[in-house]
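One structure is given here, and the rest of the page talks about it.
Complex shown without one protein chain; remaining protein chains in place.
As written, the chains take the letters A, B and C, and residue 1 is the first residue of each chain.
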Amino acid sequence: MSQKLQVAVAGAHGRMGTVARQALVEGGEYCCGLSHTAESPSRIFTTLDELWRCSPAVLLDLTTQPGSYEISLAAVKRGIPTVIGVSGWTDEQRAELDAMAKERGVGALIVPNFSVGAMLMMRFAQEAARFFGEAEIVEIHHPAKKDKPSGTSRETARRIEAASGSAPAIHSLRLTGSLAHQEVIFGGPGELLTIRHDSLSRESFVAGMMKAVHAVVRLRGLSIGLESI
Amino acid sequence: MSQKLQVAVAGAHGRMGTVARQALVEGGEYCCGLSHTAESPSRIFTTLDELWRCSPAVLLDLTTQPGSYEISLAAVKRGIPTVIGVSGWTDEQRAELDAMAKERGVGALIVPNFSVGAMLMMRFAQEAARFFGEAEIVEIHHPAKKDKPSGTSRETARRIEAASGSAPAIHSLRLTGSLAHQEVIFGGPGELLTIRHDSLSRESFVAGMMKAVHAVVRLRGLSIGLESI
Amino acid sequence: MSQKLQVAVAGAHGRMGTVARQALVEGGEYCCGLSHTAESPSRIFTTLDELWRCSPAVLLDLTTQPGSYEISLAAVKRGIPTVIGVSGWTDEQRAELDAMAKERGVGALIVPNFSVGAMLMMRFAQEAARFFGEAEIVEIHHPAKKDKPSGTSRETARRIEAASGSAPAIHSLRLTGSLAHQEVIFGGPGELLTIRHDSLSRESFVAGMMKAVHAVVRLRGLSIGLESI
Partner (left out) sequence: MSQKLQVAVAGAHGRMGTVARQALVEGGEYCCGLSHTAESPSRIFTTLDELWRCSPAVLLDLTTQPGSYEISLAAVKRGIPTVIGVSGWTDEQRAELDAMAKERGVGALIVPNFSVGAMLMMRFAQEAARFFGEAEIVEIHHPAKKDKPSGTSRETARRIEAASGSAPAIHSLRLTGSLAHQEVIFGGPGELLTIRHDSLSRESFVAGMMKAVHAVVRLRGLSIGLESI
């Protein structure tokens, strides 16, 4: 992390956005934010026009769909390298983003999960699915979590199905006291293989986020996942 | 296990019955069996009358309901101490069995699970439910297993509900390569407590079965569970 | 937690003491503290005399030995109900504390672990040790943890040895990213029984601490463990 960057955060008041802003402020790399409500000392604005006026070196998009598509495409169109921590991009939207990023000579990076452990869990699950005919997923989160099953478990299931042709069942447990845990269990003749990820604090994704922000300035076109950097 | 007993096995051709007969034969304690089809060298009969003619010292009932109620009550009525490895006895049936066993001066012992580990898992789960407001059960078995969720998981859930007033969700995983596994996870402020049982071979319940058979001859009336002996 | 109490914290600058003070301040029940260095706005003193001048209703002793023995005995002698979160009390010291508490008509409560889950893990391990001949303990903590093996694992091992006559091996793993985790695995013919505790935030022991503080005012003589209240 040689060079200091000025990073704008879209979705600045969300759970991830709040953590990202705090880490960027601590690292002296926070530029400004975008949200539904403005907040003056934190330089959070409600329109893209205001955001661009801050001249961010990188956009970190932590919004949700359909806003993400619009905001990130606009950033890339203006020649701003963009890291996107939002799922739900269609193949057509990805192709459009890739074409625009290549045209403007900048990078765009979609990261389904900023945690190194979660990234490896998904990659290993995809690989194991080529060897094992059966898999099931157990994910445990706090009862306050809004989505059920979790986005990570759905993405893991999608990759297992792509590799093996058969979709695993997802079991969602919601327990007070838990943080973010996922287990993928593969069964074959006489053996079980289990890949488990426990995310125990925000540090697990802050490190990946900062890595992504610093890597995207050296990329051209669209890349997918922490593993590509 | 001082004294050698002559034990009759009802449900002699079932999965449990087959294991029980083999263990009893090895220990020189097999008397005869009851099943839907007779098998002459193994002394398996199709009627209770034939079974009684062998004069068993103990009956080991490994059938299913509604047969279990009928067979075990008949045994106790004849003054034969009876170990019952079958679930689904109603409170009325239990009371009737208890009264009959007391009248005849013999013991009857209902054992929901012959494995010491499974017994402790259920007891600990019941105890923990008094302290934790939330629980979920994950049970993993071979895809060939007929019931889903497993009997042990349903019994565990019943006990947790009795202790805490709220029934836990049961998640059933069916994976080739697995044997018999169950995890009960309790959640509370800032912590998780997990009780896990792995049953990895038939030895886990054969030992409990033999213990029950030798204990029931010293009991009077109805007792429940391995923990009572 | 009806009545508000004025609680003094000994060991006020330690890891546990800091957490306790914060929780007590939030609940409006913080009186004053004792430590090696004074801190005026937090009312932390360096001598017992200053502490008594605050007239605390309860003393929460979170120091270490040999200080704990001295401080808690002095409090009880003054008729102040005392909760002691410090291990290493000998049988003689306990007897002395019990006698003094009875004489003064107040309660003393030694709590080896304020977390309900840890308490149950130890109790279940002790109970399971009566049925299983073999056990091993795996404890996982952050590399910054000072003691190795952890105090909880040593206390668990002590109880297993008391129940079964044989001391389990303790395996200590130190991994960045972990918080406080312990697994006790029992082995018997054909089966494994595992009891696992994951302590994922300070809430897990704050709740037990507050419960102990409010319970001790209704006790007489010495009691041991959260399970006694």
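Please note the rule applied: a residue touches a chain if its C-beta (ideal position, glycine included) is under 8 Å from a C-beta of that chain, and two chains touch if they have at least 3 such contacts.
If you're wondering where the values come from, they're calculated on a predicted model, not measured in any experiment.
Chemist: Could you tell me which of the visible chains the hidden chain touches?
Modeler: If we consider the entire complex, the absent chain touches A, B, C.
Chemist: Just one of A:Q22, A:T90, A:S166 or A:S201 touches the chain that is missing; which is it?
Modeler: A:S201
Chemist: Identify the residue among A:E103, A:D147 or A:E191 that touches the chain left out of the display.
Modeler: For the chain that is not drawn, the touching residue is A:E191.
Chemist: For the chain not shown, which residue from C:C31, C:M119 or C:I140 touches it across the whole complex?
Modeler: Of the listed residues, the one touching the omitted chain is C:I140.
Chemist: For subunit A, enumerate the residues touching the unshown chain of the complex.
Modeler: These residues touch the chain not displayed: 115-118, 120-121, 124, 127-128, 131-132, 186, 188-207.
Chemist: In the complete complex, the non-displayed chain touches which residues of subunit C?
Modeler: Its contact residues with the unshown chain are 133-134, 136, 138, 140, 143, 169, 171, 173-178, 185-192.
Chemist: Taking the full complex into account, what residues of subunit B touch the chain not shown?
Modeler: 177-179, 198, 200-201, 203-204
Just so it is clear, only the chains that are shown with their structure count from here on.
Chemist: Any idea if subunit A and subunit C meet via the same residues, over half in common, or different ones?
Modeler: Homomeric contact, same residues on both sides for the most part.
Chemist: By Cα centroids, which chain is closest to the centre of the whole protein?
Modeler: The most central chain here turns out to be C.
Chemist: Tell me which chain's centre, taken as the mean of its C-alpha atoms, is farthest from subunit A.
Modeler: Result for the farthest chain: B.
Chemist: Looking at every pair of chains, which has the largest contact count?
Modeler: B-C
Chemist: Express in whole angstrom the distance between the two chain centres, defined as the mean CA positions of subunit A and subunit B.
Modeler: Centre separation, subunit A to subunit B: 50 Å.
Chemist: Where in subunit B do residues touch two or more other chains at once?
Modeler: Residues 186, 188-192 of subunit B touch two or more partner chains.
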